[in-house]
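Heads up, one of the protein chains got dropped from this complex, but the rest are sitting where they should.
Chain naming follows the written order as A, B and C, and within any one chain the residues start at number 1.
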Amino acid sequence: MSSKKTLGIAMIGYAFMGKAHSQAWRNLNNIYDLPVEIKMVSICGRDDEKVKEAAEKYGWQEWETDWKKLINRPDIDIIDICTPGDSHKEIAIAALNAGKHVLCEKPLANTVAEAEEMLEAVKRNPKSKNMVAFNYRRVPAISLAKNMVDEGLIGRIFHIRARYLQDWIVEENFPLVWRLDKNKAGSGALGDIAAHSVDMTQFITGEKIAAVSGLLETFIKERPLLQDSDNSKEIKMGKVTVDDAALFIGRTDKGSVVSFEATRFATGNRNDMGFEIFGEKGSLKFSFEDMNVLWFFDNTNDREYAGFKRILVTEENHPYLNAWWPPGHVIGYEHTFTHEIMDFVECIVKDTEASPSFADGLQVQKVLAAVEKSANNDGKYEKV
Amino acid sequence: MSSKKTLGIAMIGYAFMGKAHSQAWRNLNNIYDLPVEIKMVSICGRDDEKVKEAAEKYGWQEWETDWKKLINRPDIDIIDICTPGDSHKEIAIAALNAGKHVLCEKPLANTVAEAEEMLEAVKRNPKSKNMVAFNYRRVPAISLAKNMVDEGLIGRIFHIRARYLQDWIVEENFPLVWRLDKNKAGSGALGDIAAHSVDMTQFITGEKIAAVSGLLETFIKERPLLQDSDNSKEIKMGKVTVDDAALFIGRTDKGSVVSFEATRFATGNRNDMGFEIFGEKGSLKFSFEDMNVLWFFDNTNDREYAGFKRILVTEENHPYLNAWWPPGHVIGYEHTFTHEIMDFVECIVKDTEASPSFADGLQVQKVLAAVEKSANNDGKYEKV
Amino acid sequence: MSSKKTLGIAMIGYAFMGKAHSQAWRNLNNIYDLPVEIKMVSICGRDDEKVKEAAEKYGWQEWETDWKKLINRPDIDIIDICTPGDSHKEIAIAALNAGKHVLCEKPLANTVAEAEEMLEAVKRNPKSKNMVAFNYRRVPAISLAKNMVDEGLIGRIFHIRARYLQDWIVEENFPLVWRLDKNKAGSGALGDIAAHSVDMTQFITGEKIAAVSGLLETFIKERPLLQDSDNSKEIKMGKVTVDDAALFIGRTDKGSVVSFEATRFATGNRNDMGFEIFGEKGSLKFSFEDMNVLWFFDNTNDREYAGFKRILVTEENHPYLNAWWPPGHVIGYEHTFTHEIMDFVECIVKDTEASPSFADGLQVQKVLAAVEKSANNDGKYEKV
Partner (left out) sequence: MSSKKTLGIAMIGYAFMGKAHSQAWRNLNNIYDLPVEIKMVSICGRDDEKVKEAAEKYGWQEWETDWKKLINRPDIDIIDICTPGDSHKEIAIAALNAGKHVLCEKPLANTVAEAEEMLEAVKRNPKSKNMVAFNYRRVPAISLAKNMVDEGLIGRIFHIRARYLQDWIVEENFPLVWRLDKNKAGSGALGDIAAHSVDMTQFITGEKIAAVSGLLETFIKERPLLQDSDNSKEIKMGKVTVDDAALFIGRTDKGSVVSFEATRFATGNRNDMGFEIFGEKGSLKFSFEDMNVLWFFDNTNDREYAGFKRILVTEENHPYLNAWWPPGHVIGYEHTFTHEIMDFVECIVKDTEASPSFADGLQVQKVLAAVEKSANNDGKYEKV
């Protein structure tokens, strides 16, 4: 129907992130005016039956069980990696070497060493665009926060506070899923959710976390294994090998004080990722449970009329929102992905660098590694 | 790809509502498991260029400028009417008579008389499903509120309060768009937004508004006409013929006291539609600016631990949400439409009655007419 | 100890309001620097035992059971009337005629006719200061709101909305106390709490309510009589003769649209009196449950950074607050009375007119009477 150039997409993985990315790819051309046509070529997963189902449900033309078969296809331009962290390195490097653009879910890798290998591949393949899927950057309110910092509305920053609160494993009988297995997931709350907080706050402030004192905790040490097929009634227990909660305090390269907390044991908080930034000229606050709102305190106001202002981020001149609904009509979680891939596609079209790049992902990985090292070394400050 | 039966859709209108409905039709099969395949056959509008553009942008296979050509096509099963209120009657009746299912934007019509004619057509065509697009019913939090009333958690209701606050025409130079023209729109805030509030609260409570004392106000009586093509510099003014604000108080058939307010002059409130229901056993509160939240006060609690509870309506067992994201991941405005058409399609598939039906739409229309009549009769109570 | 002139106070009534006024009188000289010394001379009530106890508890030097004995004492300068509304007229007129300054609890009287008689007495005794105890005016946030309107920060007002929500008689076995008896109380929610809302909003906006359409409702028509001393087990029922809820819509003398609601059946809301004012240049919101906070939307902001601002009204340059704690240290309900009597004493000292005066109280009474008349006349608009 359209005479536009086509961009072929292949996605590896079809679980939660696969569903979310598919929603974004499927609607991209219907929401944003882009000079390319998105073609959802193939989705890949190991379970033949399930990946077929996912392909039909989410709108992919084909499905595949071996990702290697997709890597060299000429009709595929972008590899979108939505698998657990232990497979990121292999897939991403193969894709980059094959000249594909790569969008990779976070955390970039399970270790700094793996992330560094991936960055090497990026350097060897300068034509391939690379991006880590820190989707929270694309919440309009968060993007607006960054713009406000850039415009000087906050001034010198004193405090950066971030927290990511979940509660999905408070129940002690919740089973030992892959996210609780260090071999698969690399780490627990640290890599899964603190990673988002680190990227988000560095993005907003332009400051890099430079030194940290960390603390990791696993509240429940053993959990029931996922049921086997043999229908045995006996519940077998396995060891939780990742952190349930990750906290750290420290400083940025500019001297701001930071305080981070990520936990899966914040009873009553389903998925509340938020931040507070206190600066000389102003302050900002955000909570994902109210994702269309940004709070701003303008310290240049006379105190008589000063206060935190609740900005409903749904105006046409707010980031990403000219494509959506009239002011006051809120958007939801999934459009962090719509905005993310819109930006990624635009970088490909305009041949500019994508952000957050794999280099950014590696830097986040180094922060996480420093937290872990400090936590294992009696909390001693660790430089990033 | 699929062996499912196909449902062909034609949409009349391509503005705000057209965009929103398109988003819903486009994704329906990707979100919900339905035994039919949605086919977005054709979109219709009077401006050839613009409707073509809309078709491409929103994912319709064809476009058309004369809705009458669509009415009898065998590949079209549903007519989705997204035009201004003055054309609803003619299109809907033609579509019903042609055996099509009809989804019609609200208000159902510009007058009670028109709505009654439409209901006659419904009665003559019992096989055609009919639904009015009061999409706010399909906000999960609002649907949950209805369930809670049905389960007896609120008990006898004392007060029903609703308000719909917008501020898009506070600026006195805002031009005289069609929504400010009684001939096109039928009424102002009354039909446009109070209609939503009336349907929503009646839906939740199961009570019907029985008598009202109304007040209508037009704060700014004249506005600049939309610019003509002749580029004349002189600004011509035209008369605003609808209400800027509509208020009424009254009682329901069960004796609850009601208080409604709809306005386009609530400076600072972009699109805040909300309600409060105070009952014997409990109370409920909702504001659309925080659309994923429902507040509940349980009056059976000891007062020591009693308080309004902030229910984040994102759980799998909340209405409509099993199809979406994990708990804590909020959804946005557009999915009120996804849920609405999901319900409509399900009614077609299962051959059950859709709700809100044209009969419900007529009843809302009668409430609005009573408000208008009372307002023009010194506020005297008017029975619905 | 002090060489200051003394002001002798006598208070009639010792229930809730007596306790609150006593707290204020007792601390006035310790909080504000005034050129007079407050002397709490005598408290008066009909029950000898109870009034004696109140005198000791609340810090009065003497007690008395016959208010007439206090009226002419030379050591008493101010008569503070805290009795039910049916006795206001007699006491106030006697006190004014005796040359005393009079502070009278609201509503000023149970009928317009009584209030008019009281105003006659005021006119005959120009040296006596007179004030109605609409204490909510003295909430710092409400006083700040008035200042902001006066400074032009709100501009032309479109909407004035007020509500006063209580829930203390939702339980159907709550007994028939004097506030539910028209002979004692004059009216129910209307005179008791809507009166506050009317005074408060007129104070803030400087506009007078000019015409209303009213609705009164008594949800529970009969209640148990208060237990007699004869220990009979049989519960006797009596008729509730006042309104449980009072609503009205209307217009002010400047053309603003008003919407008021006062109820004792707002389950879950203990004492939430609040308002919203929507204007051309800005809007204001307030809720007494968060009495140290005023919300302000500045419509002259660019929409990119616009939003309702949460002003914590605890700064030294906020009304009344220079006498209190450092910023951020909130104050409570009782200081509405401290501020009120501070203002009243200042008027006496400086020989200026107190506000709200009995004339203001009469005007509020007329609004309430118009609401009642409209409610009894099918909701027809009634001019004030």
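Following the convention adopted for this analysis, a contact is a pair of C-beta atoms (placed from the backbone, for glycine too) under 8 Å apart; a residue touches a chain by one contact, two chains touch by 3 or more.
For clarity, every value in this text was computed on a predicted model and none was experimentally measured.
Screening C:E90, C:D290, C:E304 or C:E346 against the full complex identifies C:D290 as the residue touching the chain left out.
Interface note for the absent chain: among A:G282, A:P319, A:G332 or A:P356, the touching residue is A:G282.
Residues 1-2, 16, 20, 22-23, 26-27, 29-30, 33, 56-59, 166, 168, 269-272, 288-292, 312, 314, 325-335 of subunit C touch the missing chain (whole complex, contact as defined above).
Residues of subunit A that touch the chain left out of view are 158-159, 161, 167, 170, 213, 215, 217, 219, 245, 247-251, 257, 259, 261, 263, 265-269, 278-280, 282-283, 297, 299, 306-308, 374, 378-381. Think of the hidden chain as still there; on subunit B it touches residues 144, 148, 296, 303-312, 315, 317-318, 327.
The criterion applied here is as follows: only the chains that are shown with their structure count from here on.
With centres taken as mean Cα positions, subunit B sits 35 Å from subunit A. Distance between subunit B and subunit C, defined via averaged C-alpha coordinates, is recorded as 42 Å.
Computed centre separation for the pair subunit A/subunit C is 55 angstrom, with centres defined by C-alpha atoms. Counting partner chains per residue, subunit B has residues 269 touching two or more of them.
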